[in-house]
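Every protein chain but one is kept in place in this view of the complex.
Chain lettering (A and B) follows the sequence in which the chains are written, and residue indices restart at 1 in each chain.
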Amino acid sequence: MSENTSTTAIKLCGLTKTFGHVIANSDVSMEIKKGEILALLGENGSGKTTLMNMIAGIYYPDEGKILIDDKEVSIGSPRDAFRYGIGMVHQHFKLIDVLTAAENITLGENGRLDMKKTVARIKDICDKYGFDIDPNQKVYNMSVSQKQTVEIVKVLYRGADILILDEPTAVLTPQETEKLFKVLSNMKKDGKAIIIITHKLNEVQEISDRVAVLRQGHYIGDLITAETNAQEMTDMMVGHKVELNIDRPEYKGEKVPRIVVNGLNIRNEEGIEKLKDVSFSVNSGEILGIAGISGCGQKELLEAIAGLQVVESGSIKYIDENGKESELVGMEPLDITELGVTLSFVPEDRLGMGLVGNMDLADNMMLRSFRNNSTPFTDRKNPHELADRIVSELDVKTPSIETEVRKLSGGNVQKVLVGREISNTPSVLMTAYAVRGLDINSSYAIYDLINQQKMKGVAVIFVGEDLDVLLQLSDRILVLCDGQVSGIVDGKSADKNQVGMMMTKLGGEDKNNEE
Amino acid sequence: MFDFLISFIPRAVGQGIPLLYGSTGEIMTEKSGNLNLGIPGVMYVGGIAGVIGAFLYEQGGNVIAPLAILIPLLCSLLGSLIMGLIYCFLTVTLRANQNVTGLAMTTFGVGIGNFFGGSLIKISGADVPSIALSETSAYFSKSLPFADKCGWFGKVFLSYGFLAYLAIIIAIVCSVVLKRTRIGLHLRAVGEDPATADAAGINVTRYKYVSTCIGCMIAGIGGLYYVMDYACGVWSNDAFGDRGWLAIALVIFTIWRPNVSIVSSIFFGGLYILYMYLPTGMEHMEVKELYKMLPYIVTLIVLVITSMRNRREDQPPASLGLAYFRESR
Partner (left out) sequence: MKNNHEPLFHVVKRDELSRGKGILIRVVAIIVALIFCGIITVALTGVNPISVYGTMVTGAFGSVRKTWVTLQNTAILLLIALALTPAFRMKFWNCGGEGQILMGGLASAACMITLADKLPNAVIIILMIISSIVAGAVWAGLPALFKALWNTNETLSTLMMNYIAIQLVAYFTVVWENPKGSGKIGIINQNSNIGWLPEIANKYLLAIVVGLIITFFVYIYIYYTKHGYEVCVVGESYRTARYVGIKVGKVIVRTLLLSGALCGLVGLLLVGGINHTITTTIAGGQGFTAIMVSWLAKFNPFVMILTSGLIVFLGRGAGEIATVFGFNQSFSDILTGIILFCIIGCEFFVTYKIKINKKEGEGNV
């Protein structure tokens, strides 16, 4: 380790921040050293992002102080943060679509605009740390991983010595994550202080020097990564022991195909091929996991089954309990729902599709059922009862069912969404990113819900990001790669590396060390 | 045909210049994410403020060249700047709804224009419902010195007052600023995504204020040009009409490009006055009224066509119409 390790880069003393009645951070004190990678660990809603936003000048603390190089500073804006050498890569990228990478990187600088010089400096930084981007590419043409690279380069370009990364690996493939970690250790060697927010314990162990844990807005303590283990970290994070294993109960009934997809081709609005000749089937009483890097066609696949996507060619057959076949391609979403095929799709912003943020819980329950009477008026009683039931059965934390959904935390929003979909007694349940951004307890609650449905004989399609979860939860896993079926593997015997390779290379043929 | 064009083009330009000012101003405003539907009001205020300045100056007697131009111009700029500040204070500082604020600005601005216009008419004691500021206006509408010696060329290109050329220069400058400078880059960023711009350390509030106020001032000169040059210094209430709305339509027509606006505004100006060129003494003079629809129908068609084509580069600034609050959660 270099001689920098001993000096403190940034010190937080008693930081407190409240939003209305919600205390996001309470009296948090901690420090980060130069040349150190600190993993900031905590359940969802434990205040990690808020804390980092205060350092980055997005929020202003209600109380407490921040010390940089032992001097007290006031960070009132992101510009102040830049001045003190603090740069943050947010979970949702702060890039402007219609500008190029270089324009985005130079954004906020002073002086004459000289794109040639900017591009040259960007290339220098890329060479130094091992990034790979085209500075003149427009951001709306970029993949998620490319966008993230632009974000990191931007922060370095602005001369940051303290880097904050908010869940950087959430959107990356294992291979991309590896690349990122390599870059991070290069930066660490360069004496930069790096804070990385994450949920994934294996990544914490792989990359960090030290772990700091937040729980419900409070600072719990820190651990030297080399001297701890996953169990200890989890305990600190949740406060009590949790079982790390996900159940995979075996369905006792007969497994028959529910959805049969054959030769499905889809082009998106821009005419780009998103799915190529996709064929598979889902059986009753099983969970079919779908793995793939983001943008490889999972979204289009689910939307096609739900009737929300225009299908170019191919067929999607639904077979009900009595063996009656119906062709879903060309059917209206409403009719598909009435067959019992439901989609609980949780997009990046969680509220984007299944729920209406500005409506209360009860009104959101009505989204599915408001047509269920013959008068022109809506029925308000049943949705109220359903909302009450979901709140009590799934332990949704909300002031009342008249609370607007956007005011709930992520986990509770997802419980409401999944709860409503399940209340429809579906025969096919599709869910995407059901646990994205959720803490461990909420995640398990969702897994339980999904397993219960499976045991009732429902065919479940589960699109997930975390391979560990997919491997533990799914009976079979369909791996998509660039819109094509890369392979279907058995959940019990599949190996993580193998699936990871299949996600990036069709059929995963590069796997030379397969057993 | 040629003779027709020679007489038609200068009039189309005369009609087009206020629209060019208005649309250039509105483009600068919209690029910062502010949809200012108050532009019609701002242009009224720009016009009447200039008229008040000119009126008071003429009352004092002794009209001389630089002041005759400077006083109305500065008054006009000041008037529209105040309008811009009101709009910004409400929508940026107080984060009010932009549509509603803009419409209130239009009510207010048109009211100001007609009220002070009416008062001046009363003070001047004229027997027609208008005020004529022929002396100062003469300086505004003075064409380039050798215009009448150059035949048709002079008529088409050199016969306008200096504000017409200024409009074109301003449009070109705005275009270059938006495309090539850091300020332009930052402004575009603010209009696309203020949260990102903020995170990059750009002072969103300042950019919104400055670009909206400058936009209003540019639009205000449009009102001034209309009275002092096009209308030869004659202010009559409601004469400016709906040109402000047409300027807003032009912004869409030009897909947020001030340089494109130069040609398009003249085209619009032409459409606006096409009805005057109908042969007189026709049996059905009411058809005239239908010709006056042309600019609106054309805008509507362009609006529909651009939305049909749906190109990424042709879309409005992404945050247009939305207030920005940093700590929104």
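Methods note: a contact is a pair of C-beta atoms (placed from the backbone, for glycine too) under 8 Å apart; a residue touches a chain by one contact, two chains touch by 3 or more.
Computed from a prediction, not measured in an experiment: that's the story for all the values here.
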item: Full-complex contact with the absent chain, from A:V98, A:L113, A:M359 or A:L506; value: A:M359
item: Residues in subunit A touching the chain absent from view; value: 14, 16, 19-21, 27, 60, 63-65, 72-76, 80, 306, 308, 332-334, 337, 343, 345, 351-359, 363, 366-368, 370-371, 376-378
item: Those residues of subunit B which, in the complete complex, touch the missing chain; value: 35, 37, 86, 89-90, 93-97, 99-101, 103-115, 118-119, 237, 242, 245, 248-249, 252, 285-290, 292-293, 296-297, 299-300, 303-304, 307-308, 310, 316, 325, 327-329
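The rule is short, and it goes like this: only the chains that are shown with their structure count from here on.
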item: Distance between the centres, which are taken as Cα means, of subunit B and subunit A, whole angstrom; value: 47
item: Residues of subunit B that touch subunit A when the two form their complex; value: 180-182, 185-186, 188-189, 192-193, 195-203, 312-313, 318, 326-327, 329
item: Parts of subunit A lying in touch with subunit B, wherever the complex brings them together; value: 19, 56, 58-59, 77-79, 81-82, 88, 90, 94-99, 103, 106-113, 140, 154
